[in-house]
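Below: the structure, in structure tokens.
What you see is the complex with one protein chain gone and the rest in place.
Think of it as A and B in the order they're written, each chain with its own count starting at 1.
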Amino acid sequence: MTDFGPGSPYVGQMKLVLEALAPGAPVLDLAHDLPPQNLAAAALVLLSAREFLPLPCVLCAVVDPGVGSARKILLAEFTRGVLALAPDNGLLAPWFRLQPPLRVRAVTNRALFNRRVSSVFHGRDIFAPVAARLAAGLRPERVGPAVPLRGLCASPWPEVSAAQGGLKACVVYEDRFGNLVTNLYASRLRRASAATVRLGRRKIPLVDHYAQAKSSQPLALIGSFGFLEIAVRDGSAARVLEVGIGADVLVETKRS
Amino acid sequence: MTDFGPGSPYVGQMKLVLEALAPGAPVLDLAHDLPPQNLAAAALVLLSAREFLPLPCVLCAVVDPGVGSARKILLAEFTRGVLALAPDNGLLAPWFRLQPPLRVRAVTNRALFNRRVSSVFHGRDIFAPVAARLAAGLRPERVGPAVPLRGLCASPWPEVSAAQGGLKACVVYEDRFGNLVTNLYASRLRRASAATVRLGRRKIPLVDHYAQAKSSQPLALIGSFGFLEIAVRDGSAARVLEVGIGADVLVETKRS
Partner (left out) sequence: MTDFGPGSPYVGQMKLVLEALAPGAPVLDLAHDLPPQNLAAAALVLLSAREFLPLPCVLCAVVDPGVGSARKILLAEFTRGVLALAPDNGLLAPWFRLQPPLRVRAVTNRALFNRRVSSVFHGRDIFAPVAARLAAGLRPERVGPAVPLRGLCASPWPEVSAAQGGLKACVVYEDRFGNLVTNLYASRLRRASAATVRLGRRKIPLVDHYAQAKSSQPLALIGSFGFLEIAVRDGSAARVLEVGIGADVLVETKRS
């Protein structure tokens, strides 16, 4: 997963390195059309992949505004053979909150990197070679020392919190169709017996299917990512509601 | 093939499911840049892939404006080990007209789907797992009962018809370069001894090669998809001719 753009030569160079160091290992493109340097969007897409992963697998997530700075690169070890490489910039933090990792390491073993490491393209020179070697069987302890979770960067989005009459969430991703995805996970939404959603001064009905709304009408539902999502039937919620990443969403519960 | 956009996380999630259920099976991206929800364009791209398919193969076509509604999902069985999964919305109809399938089934066996099936993303929750299981050897009769061809959705485009002085076709796809692809198949064009093409009030010469037209001049030829196509040399036919999907094209034959 990167924010390099689909069909980008930067993605292409990473794939050359992956194939060179882990010949024949399947390489899947999780997403490359992410909004550049947007950590919230990237964290959501990564987290949502969680329940669909082929096992075992190595996730390689390069949305990295701090490339070339002193930020750490992390290797997180989860159960079921899931490994995730990502910069220490909060990209993995929402996942850690939902499912604590077995261990997190700082990637420091330069013997695993490309021979020359540029200051501008760690995706190709650090992430790809380390991911490939892990896919080819390298043991995680070889990449570097374990680091404590509490020293790592915080989540790119605030936690869902209790608010008057319900829950306060926020928009963390806008897809290419203008659907607005929030940080409120389906299971928590269900527990809350939510009834309606407020976005700005708009009151938006919570439905099960697109078909329950009329054309051009806003609706809220559990979307493709498994999170509360605001959409407009046959249209763009982002455009109709004039709202984007970061906007507050108030979910009103039936009890209130 | 989807209309989710290149590099989209929706395509990415489908690929996770495919790899999880059919490990190591090659997954080819036929197209993801299709105009959203445009069935004519998608049907053309699907049909044009026909003669280049690696055999055997499973086509998985998700352009599905009716997702979550009661529309059927079809599995078409063709000769030479070609299977095609698509919504019953006309996507396969032009193919059926050119090459009748051995059999068409309704995909109804929920045991083959993802454990949870969202109402908004059947590509990931139904199409991908069924495609993967078929690629891994599942017998087609396991997906659901055969259904009669005549009950299925009609083609997204009208048939080419006889018209005064020739044949009436229409534009069904516009590629990213502005080339306008029609529904008139090369073999039928050749049989018709076509001479010129009329689009609106423009008379456009029928040529064999781009090089036979001057720069910025419109021309008609058999294009990359194997259909009559209107192009502008070193330019965009869609922009120069101010025409798009749905426009009528009159092909004048020599005999008239």
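By our rule, a contact is a pair of C-beta atoms (placed from the backbone, for glycine too) under 8 Å apart; a residue touches a chain by one contact, two chains touch by 3 or more.
Nothing here was measured: the structure is a model prediction, and the numbers come from that model.
Contact with the undisplayed chain is limited, among B:I222, B:A237 or B:V251, to B:I222.
The set of subunit A residues touching the chain not shown comprises 4-13, 15-17, 19-20, 23-24, 36, 67-69, 118-121, 124. Within the entire complex, the positions of subunit B that touch the omitted partner chain are 1, 5-7, 26, 28-34, 45, 48-49, 52-55, 175-177, 208-211, 221-226.
Note that in this section only the chains that are shown with their structure count from here on.
Between subunit A and subunit B, the centres computed from C-alpha atoms are 32 Å apart.
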